[in-house]
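Sharing a structure below in structure tokens format, with a few things to ask.
In this view, the complex is presented without one of its protein chains, the others remaining in place.
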Amino acid sequence: MSKRRLVARAPAESTVEATHLVLPPDTNAVGTAFGGRIMQWMDIAAAIAAMRHCGGIAVTVAVDDLHFANPIHLGDVVVVRARVNYAGTSSMEVGVRVEREGRSGTASTHCLSAYFTFVAVNARGRPIPVPPLRPETEDDRRRFANAEQRRKRRLALRG
Amino acid sequence: MSKRRLVARAPAESTVEATHLVLPPDTNAVGTAFGGRIMQWMDIAAAIAAMRHCGGIAVTVAVDDLHFANPIHLGDVVVVRARVNYAGTSSMEVGVRVEREGRSGTASTHCLSAYFTFVAVNARGRPIPVPPLRPETEDDRRRFANAEQRRKRRLALRG
Amino acid sequence: MSKRRLVARAPAESTVEATHLVLPPDTNAVGTAFGGRIMQWMDIAAAIAAMRHCGGIAVTVAVDDLHFANPIHLGDVVVVRARVNYAGTSSMEVGVRVEREGRSGTASTHCLSAYFTFVAVNARGRPIPVPPLRPETEDDRRRFANAEQRRKRRLALRG
Amino acid sequence: MSKRRLVARAPAESTVEATHLVLPPDTNAVGTAFGGRIMQWMDIAAAIAAMRHCGGIAVTVAVDDLHFANPIHLGDVVVVRARVNYAGTSSMEVGVRVEREGRSGTASTHCLSAYFTFVAVNARGRPIPVPPLRPETEDDRRRFANAEQRRKRRLALRG
Amino acid sequence: MSKRRLVARAPAESTVEATHLVLPPDTNAVGTAFGGRIMQWMDIAAAIAAMRHCGGIAVTVAVDDLHFANPIHLGDVVVVRARVNYAGTSSMEVGVRVEREGRSGTASTHCLSAYFTFVAVNARGRPIPVPPLRPETEDDRRRFANAEQRRKRRLALRG
Partner (left out) sequence: MSKRRLVARAPAESTVEATHLVLPPDTNAVGTAFGGRIMQWMDIAAAIAAMRHCGGIAVTVAVDDLHFANPIHLGDVVVVRARVNYAGTSSMEVGVRVEREGRSGTASTHCLSAYFTFVAVNARGRPIPVPPLRPETEDDRRRFANAEQRRKRRLALRG
């Protein structure tokens, strides 16, 4: 673990945007996107955000409640955004937000959001330290504090 | 909605087993399966269980907390099991359990479990009634009661 | 090849069930599943059964006649079941059976069955010994005897 | 079924060549191509040959014995060739041959061959008449006669 | 074609960012991403930009010279950015830029750029009018003028 990689990073440095087009293999017999496909897109975007923050490999260890507020359909453009909210010793919480656009182009509908927890690992899959997160804006600090609360709740539930 | 489809069904009638082999496109640079891929496999197995119960199309509306207790690797055989725990008016809770086998064959490790909520829909995507669930064994009744509690908690959190 | 792996195993120990949902990329222009896609699902299920029996890598060396008795369609749930019928020195015969369910849920139609022959190999692709098969039930013994006959016929045809 | 489509066609008119590169998702943990993947490539090539002959949709109804004489590996170039050997009232036999080339380029190894039977269908999946096959060369006539023998044997086995 | 859809749009309204992780099926035997895979990612991002601008379906009609200045490897994070540079009567030019990040996270390397031309089509695949592009910044105007020059050159070459 080099010194350089443990220099603190701002949330803005790891923000990910991944735009997808919903194609036939992503949908069921009535043209609705499978929940599992959307979760897969969320996990990849979140993994990239975590990898950007820690500068190495990151593996998913937990996902909080997911609630699909609005269905996603064949032909929809889906934008998945991910950013690191919190970094502990070797774990990171990544917030992921999914929106879809209709065919008419500009208007977007929020579909779901979730919190993914990742752990940085070395080539043998062992947890390794991650750089600290350096919140810069008021929004960054609010997210950091909320993520810290969620982390305590998760540890309490599993402890 | 025909009468026939609303005849009560036992959990055993919708139990799904889906066995997968973890291949290179399912894994990251250190040979660990992506969390999103496992979630996709869980969602498909759960959707099949829900479709068996309701006799039509079912879409994912919620997934409770996921916690990856044990990593899954390239070459592992993964068994995903899903069964309907509870059925309400138009929604169903499906329990999903993921185990992996090592190369040596028989011993299995529990990797994660989760609860998926599905809604039965018609061809226009509108919710439709689902058949009642008829718990048969002691285990069925325990699962039904627990699922009912989780459902109340979910509604309380979102209400 | 360790002693442990050559301990005899019962057919029940390697039985595989793999449930699939037929999606658009699996079907042709009239919504019928491609034969090749079904064969691929059969081969993977059979390979997992063979790997479970031999505790290592197994590669397909032969497939007996396939006859698609009933077409499989977009949206069908397909259940592929595989089990080891016979084990020789380094080869295994795996029986595979494919059924589809309609949308209404419970009733299943037998679509096709086939016999796959696998050989256990080491990391350099060389054949290695496989554990003996220990038939337990009357059905196990009947399958074993029939598989032995098929094996003789195959060797005669190719010799 | 238009007259035009029932004009006899020569085997050369439906000959298919499909060249593939074996990639990571096509192979197991020791870099050998899955039998099921090769079967899928064979089925698609055979379906295209049958579609070219009948001028419409064709579905796989049977595959004769497959014997993998030589393994296929990651990075190999695989050439799949298919041609219609025989046409009956609504069914066609397609011969498929698979060869692989090594990295050094030109030398090819025969890996396996098989006979696929297809039936021409209309948009509702019902069998429809296919054009007669018009053998042109000595080789065409020999293949036609052999296919006719295999067809009789298949009908005898299933009747 | 409704009036509403022909209201002029700024380039910023159709800007797309699509972040990908290079996985094993995207790469050859020495771990370099296939050019064709990168082109596919570029085409999808460009198609989404064109669809956002025209509010409907857009199909690729031309791609200008592509030059892969820097190779892309297994495990790389690749960011594809696309924006509409120019809109004519029914065609649009979309500029696409591909960058890769190394494992260390932040530093990015420009890999290639290209110009894609799309045509807006109706449900029968016929060209339909697209909204005008309304350049807002100095950069927007420079891109518009350059795209207009490229368009004249393309028409001259094909005329």
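Order as written gives the chain letters A, B, C, D and E; numbering starts at 1 within each chain.
Here is the rule we go by: a contact is a pair of C-beta atoms (placed from the backbone, for glycine too) under 8 Å apart; a residue touches a chain by one contact, two chains touch by 3 or more.
Since this is a predicted model, take the numbers as computed values, not measurements.
**Student:** Which residue from E:Ala47, E:Val78, E:Val98 or E:Ala147 sits in contact with the chain not drawn here?
**Tutor:** In the complete complex, the chain left out is touched by residue E:Ala47.
**Student:** Among the options E:Gly35, E:Gly75 or E:Gly88, which residue touches the chain absent from this view?
**Tutor:** If we include the chain that is not displayed, E:Gly35 is the one touching it.
**Student:** Which parts of chain E face the unshown chain closely enough to count as touching?
**Tutor:** Its contact residues with the unshown chain are 28-30, 32, 34-37, 39-44, 47, 57, 59-68, 71, 116, 121, 123-125, 157-158.
**Student:** For chain C, which positions touch the chain that isn't shown here?
**Tutor:** 24-25, 27-29
**Student:** Given the full complex, what residues of chain A touch the hidden partner chain?
**Tutor:** Residues 23-25, 74-75 of chain A touch the chain absent from view.
In this section, only the chains that are shown with their structure count from here on.
**Student:** Scan B-C, C-D or B-E for the interface that duplicates D-E, counting it as a duplicate when over half of the contact pairs agree by residue number.
**Tutor:** Repeated interface of D-E: B-E.
**Student:** From the C-alpha centre of chain A to that of chain C, how far is it in Å?
**Tutor:** For chain A versus chain C, the centre distance works out to 39 Å.
**Student:** I'd like to verify one number: the distance from the centre of chain C to the centre of chain E, where each centre is the average of its C-alpha atoms, in whole angstrom.
**Tutor:** 46
**Student:** Could you check chain D for residues that touch two or more other chains and list them?
**Tutor:** 24-25, 28-29
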